[in-house]
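The block underneath contains the structure these notes are about, expressed in structure tokens.
Left out: one protein chain. Kept in place: all the others.
Right, chain A next:
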């Protein structure tokens, strides 16, 4: 029996010693629980929660859950946004399709809120310090004869434009990014490269590794998402234009792009809690259909809606983190563990399709209906899965907090033009204003009746030949400035820069473990020294030695412990912390495909002879 896991582990069991009946039972049991359709009620989460009373830890004060109107108000205040917080839907009175709480441009009226079940309604994501903001929405399918959606859409665009300087750009992601089904197809091809259970197969596939990677298109999808996010960042940062991104459901690629934009622009989201809050805001409260996309229930009719969109987002984050390590408070291991946790059907975070769905289920399932709804852990309660030591692996030893006094200075005056002045003038000729809404509105009326609404808009993608060069210019201008890990971050999108998430994908494959090597060898030394420095700090503090203010900036976070401080006694491998090296044979992996490469180069005729030979090249293995 061979079992392929969603976290890419492969297990092989021999059933030759068990009775046929038992073997059948085992097999059917696994199939029954893992692969057959079932109701949500049967998920492990519910029996787990009923039988577990765990204290409601202080998670609330940590990760912002965006399940209360205060959370939203606070986040808008933090970014100095100026929109309307809608709390009328807290009991889903407006519509079950709308989130409990959300924010819309201040010019949106009450009746606009429910007109198309939330479709076309611009949902606020984040405000740029210049005043412009990012919105997302589900696009309204256009009915030819009926002009109502168009008038509605115009009204909504006006509302968005009104937010700042009467400018708006729309971007229909369905037109420019792959569909969720394509994402699934690509990922399915991609993951096959890692579901490897024997050495021969592994080395066979090694020679064609790069082209196989290329052909499955997964890295390219990652690149496209990042590129789209950079385009949006450019609009916000360079042109200070409001941006409205849209797609059919408004909760897949919109979530990917809007979260990436915020990660690039806002250093708060690069902290651990900030990142978790971002996921809460854009994905959980934002109504990403986690249940359908992950198909926990194995429903045949839902098979089509399955798609690893959230994983795609984590992949993009990993690329950013790989390129700009010190900018992120969380580690690669954190991302890997988070990507695994999606498949653990215990956490409310990933079990539902939207707010009202969660609310309904949890209320209905509650054992004490009169009291509070069922209390299930969220994935952010990491203590459910890991002890403190393991959780320490989530923090990135390279990260250092922004020096305090610096922040206060920056925040008080941060005129955007100063920043723009610092850009090389040649690279920044202001492009012809394409975003002014008034002109656009005129255009709208002229070209009415053509396909879909967004097509009428001047969106970045409509000038595609220019777009990529504009993004490149933007990147290059950014790159010439000194890198500030607490400022704007852009990814390099060149071929060699987009890479495979080694830790996640190669951790279980024995043949590629670098014993005593890999990046962890370096990082563990950093952690080790960090631990020493912190210990010294404590000693100094104990002796009442106050460190002078200029040292405070350089002080590393006190929380980061020196867990990885595995002294030379334990030899870590490149797949740390997922596989420990204890029981490995200290034998090098020798590619067995040397043989194959010979055959490929035109010796197929000798194939038969070779196998009979016995000795010779085979003895390499």
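Just so we're on the same page, a residue touches a chain if its C-beta (ideal position, glycine included) is under 8 Å from a C-beta of that chain, and two chains touch if they have at least 3 such contacts; residues count from 1.
Note that in this section contacts and distances are computed from a predicted model.
What does the UniProt entry say the missing chain is called, choosing from "AP-4 complex subunit epsilon", "Transcription initiation factor TFIID subunit 6", "Proteasome subunit beta" or "Myotubularin"?
"Myotubularin"
With the full complex in mind, choose from A:86, A:376 or A:530 the residue touching the hidden chain.
A:530
In the complete assembly, which of A:69, A:85, A:179 or A:207 touches the absent chain?
A:207
Which of A:197, A:401 or A:511 touches the chain that is not shown?
Of the listed residues, the one touching the omitted chain is A:511.
Return the single residue from A:92, A:166, A:268 or A:578 that touches the missing chain.
A:578
Considering the whole complex rather than only what is displayed, give the residues of chain A touching the chain that is not shown.
Chain A touches the missing chain through residues 47-48, 51-52, 202-203, 206-211, 213-215, 219, 324-326, 333, 337, 340, 344, 346, 384-387, 389-390, 393, 397-398, 400, 424, 475-476, 479, 483, 492, 494-496, 499-500, 502, 506, 509, 511-519, 521-523, 525-526, 529-533, 535-537, 539-540, 543, 545, 551, 554, 556, 561-563, 565-570, 572, 574, 576-580, 586-591, 594, 597-598, 601, 603, 615, 617, 619-620.
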